[in-house]
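What follows is one structure encoded as structure tokens, with my remarks underneath.
Excluded from the complex is one protein chain; the other protein chains are retained at their positions.
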Amino acid sequence: MANVSEPVNPGKGHAEHGGDAHAHPSFLAHHFDTPAQQFNAAKLGMWVFIATEILMFGGLFCAYAIWRAVDPAIFDQAHHFLNKKMGASNTIVLLFSSLTAALAVRSAQVGKRKLTSIYLVITILCACAFLVIKYFEYSHKIHLGLLPGHCFGHPGFSGAIQNGEEVGTCLRVHADQAAGTPEWVRAIDEDGHVQLLPPRSNMYFGLYFMMTGLHGLHVLIGMSILGWVLVRNMKGQFSKEYFTAVDLGALYWHLVDLVWIYLFPLLYLVGKPE
Amino acid sequence: MNEPNAATFQLPEQMSTVAPEIDWLYYFIYWLSVVLFVAIVGAMIYFAIKYRERKGHKAEPTGHNLPLEIAWTVAPVFILVFLFHKGFEGYMNLSIAPANSMEIRVNAKQWSWEFVYPNGASSDKLHVPVHKPIKLVMASADVIHSFYAPALRVKRDVVPGMYTTVWFEATHVGKDDIACAEYCGGRSEGPNGTLPYQPSDDPDNPYPPGQMTGHWAMHSMVYVEAQEDFDKFMKSIGDPCESYASQGKACPGTIAAAQGLKLYSTKGCVACHTTTGAKLVGPSWKGIWAHGETTDKGRIVVDENYVRESILDPQAKVVAGYPPTMPTFRGQISDAEIDEIIALIKSLKDEGPAPAQQ
Partner (left out) sequence: MAAVDIPISGAHAADTHDDPDASYLKAGRGIGSWLTTLDHKRIGLMYLTMVCLAFFTGGIFALLIRLELFSRGRTIMDAETYNRFFTLHGAIMVFLFIIPSVPAALGNFFLPIMIGAKDVAFPRLNLFSYYIYLLGAAVALLSIIMGSVDTGWTFYTPYSVQTQNSVISMTLGAFILGFSSILTGLNFLVTVHTMRAPGCTWSRMPLFVWGMYATALIQVLATPVLAITLLLLCAERFFGIGIFDPKLGGDPVLFQHFFWFYSHPAVYIMIVPGMAITSELIATFSRRAIFGQFAIAMSSISLAVLGFLVWGHHLFAAGMSEYATMLFSALTFLVAIPSGVKVFNWTATIYKGSILWASPMLYAMAFIFLFTIGGLTGLFLGTLNVDIHLTDTYFVVAHFHYVMMGGTVIAFVGGLLYWWPKMTGKMHDEVKAKIGFVFVFVGFNTVFIPQFIMGSRGMPRRYYDYLPQYEIFHRISTVGSWILGTGLLITGYTLLEALWRGKRAPRNPWGSAGYEWMTDTPPCLANFHKTPVFTRGPYDYHLATPEELATGWDEVEQDGKKG
């Protein structure tokens, strides 16, 4: 007899059903009537979730649009401090990883388990490459002091000046502890030119770190999802009839890629050439 | 409601020119609401009693009545359009100050009000002459506050980093409370951790200084006075521009314009702007105050916010026909100095020479 305290658990397999008469695939959860219904529900669920992610990033894009309209001078200059080569590499890496994710879905669809694993591994490795490149970008900025808020102009989050004395970290919990208005910062941009950044560039870098940081967090989440899908695939839980998790995991990964496709031109490419 | 401006049960007395139209609309909505409420709830209770479950009584199956449904969907639209129209009309009256308004600066900070009069003197109470339009130009030093005078029916948030304005014309002599209507924190212990206070019974000073401070205690008064009494008040607060200067604060009025003229040289504005009407790299300041200008972002009016923005974010809105090359002065100019530049520009009206150099 079915164990009534765990009525629906597709991962558990069919064994507990014992002599139960109804024949349904092991991957079909008990609360669904047909595999098609289950798949449709899962797909709709993922699309709704993607809509929520788009709205969340949308708030940041909205903030970007507002500040760009208010302060175009900052946006014209600050983008020189972003490494276009690294950004472009990241774009190519993510686009390629989307391709391999789609190929993973295709090979799952035709029942090629080993190939699916290979594609998933490549996708995850691409994600790692993205994060490594991001690490280099971030550490360079931290080194230059191109940091948000109070930390603007203070390399390595250190060296804040208060009352003429150097105090530890520039991270502040309360704005009223800020050591006055930020100063102009003289820095060398990615092309080796010396640039003078106006004090409110901290706003630009605040947006930069929030947008790319939130995106980076989603790369990590996407990697974890794909990693879990990989493990399930290696355990043989997928087949031609059932590969929903691969499909939805790849769908999520496409979203992560898409957000970057918007971020890259808006942050790295738009601005006055010099 | 014998006199047109006496207090009613729901509303304070009417002390300003906009109060009657606001109150009329308030009571229109009130009586409309009473009628609708009595009709709906009355019908509901009547039906619930008349059709209560009892022996021999059966419910009738629900039919359809599309005409009725359309009617009660469309009919409210007319009433609502009327309310919207009247409300918006009234709001525009509230927002656009007459050109000849007397300007009084309002500085809000946690937790007090300061009113600065055209002669530069300041007071913690607002005195205004009766039957004259008064425009309050307000700024906050710290967090968002809100200026609220119930009998005058005016309220406007006072936001740091920008100027907000509100205007009124008082209709009779009297007084009104000023309250802060946007939460801004506060505490109730007196200085040195003394015991929490008890409010005073003086209606003009319910929260004596040095005791309780906070959002609820940001209380002041508006005194509407006959012209002679107002003039006496202005004489009594004197001309403390000197004390302003020693505190490093701007002194509004014509003296501030003279300070502004000094800054015009020392800050370097003279390199690109003239005060005579001649065009240089940047537009001349003569006669631009309160005029419309076409910028690369559309039409604007040269007011306090535009001047401030041009000093701090010069590329935001550039006057058409001029290059976008003005550098920003953020970090190099204080709020007080911005006020003095504004005062200078205001003084450079179409007629009259610029104030003499000092």
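A few remarks follow.
Labels for the chains are A and B, by order of writing; each one numbers its residues from 1.
The rule is short, and it goes like this: a contact is a pair of C-beta atoms (placed from the backbone, for glycine too) under 8 Å apart; a residue touches a chain by one contact, two chains touch by 3 or more.
Quick caveat, the model's predicted, so the values are computed rather than measured.
Mapped onto chain A, the interface with the missing chain covers residues 1-2, 4-9, 29-33, 37, 40-42, 44-45, 48-49, 51-53, 55-60, 62-63, 66-67, 70-71, 147-151, 171-176, 178, 181-182, 200, 202-203, 206-207, 210, 214.
If you put the missing chain back, the residues of chain B touching it would be 9-12, 18, 21-22, 25-26, 29-30, 32-33, 36-37, 40-41, 43-45, 47-49, 51-53, 57-62, 65, 68-69, 72-73, 76-77, 80-81, 83-84, 86-95, 142-144, 146, 148, 150-151, 153-157, 159-162, 164, 177, 179-189, 196-199, 201, 203, 206-207, 212, 214-217, 219, 312, 330.
Criterion: only the chains that are shown with their structure count from here on.
Contact residues of chain B toward chain A in the complex are 313-316, 328, 330-331.
Every residue of chain A that touches chain B in the complex is listed here, in rising order: 70-73, 181-184, 198-200.
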